[in-house]
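One structure is given below, encoded as structure tokens.
Note that one protein chain is taken out, while the other chains of the complex remain in position.
Now for chain A:
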Amino acid sequence: MSLLTTSGLTKRFGGLVAVNSVDLRIEENETLGVIGPNGSGKTTLFNLLSGFFPPTAGRIFFQGRDVTHLSPEERVKMGMVRTFQLVSVFNSLKVWENLAPCVAWKSGMYHSLWRFMTTPAASTWADSLEALKLVGLEGQAEAIAGELSYGDRRLLEIALALSLRPKLLLLDEPFSGLSDVEIAKVLALLKSLKGKITIGIIEHKISMIVDFVDRLCVMNEGRIICEGNPSEVLTNPLVNECYWGKQETLERAGVSGV
């Protein structure tokens, strides 16, 4: 059984169909890449999967359960965790404080609301540091998160996601805005996770993830136009068309659109 499936998933913004009846399938412990030109609906697809907004039509199943109308927090509790295209951490908090509520909750430290409200955040320090070690940020635990470099904040966001012990980790362009060194760091971290958890990763540049993913999905204008193992996908003429021959495709759209 697949970990996640969608059927006919659709999202409309006014007249624009950002995601158009997508049937997606992600297997357990698979690493799936989602690629496609800008504006093809990749982020919108992840927003639907994570519950950022409800779909216009279609359903989402996670571990066989219909999660289409669950809130984001309920999905996180089931193990669906995401990061954002623009790094999103709590800039006003210290690096370790970013992690405090999450590691406390996940390690079962608090049996009750009262314990959660009265146990000092500092008691999560060891667990927070452990989570930071995973991404190599333990040296900056006391820094204010907003003062980290963009790349380090990306690493912090990933540490935050991992501290929630995800079954499915959805990463939206984790390499965008990062330097080559930082990209290498993030990629190494992701490679160490590969096969242990299920990963869905959006990337704009195919070359970045082609060696890393098990399977690729290509989106264009809200649809999945092709999917399969990376080498198959890259030789598919449709893909080349949507990436390189956009102008041509647009011109022919009226004629060949079925």
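We adopt the following convention: contacts are C-beta pairs under 8 Å (C-beta built on N, C-alpha and C of every residue); 3 or more make two chains touch, one makes a residue touch a chain; residues count from 1.
To be clear about the criterion, contacts and distances are computed from a predicted model.
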item: Absent chain [UniProt protein name; select from "Taurine import ATP-binding protein TauB", "Globin", "Branched-chain amino acid ABC transporter permease" or "Cytochrome bc1 complex cytochrome b subunit"]; value: "Branched-chain amino acid ABC transporter permease"
item: Candidates A:Cys102, A:Leu156, A:Leu171 or A:Ile224 - the one touching the absent chain; value: A:Cys102
item: Residue of A:Asn91, A:Ser192 or A:Asn240 touching the missing chain in the full complex; value: A:Asn91
item: Absent-chain contact - pick from A:Lys11, A:Lys42, A:Arg82 or A:Arg215; value: A:Arg82
item: On chain A, residues whose C-beta touches the chain left out of the figure; value: 50, 71-73, 76-77, 81-82, 84, 88, 90-93, 97-98, 100-102, 104-105, 110, 113, 116-122, 124, 160, 164
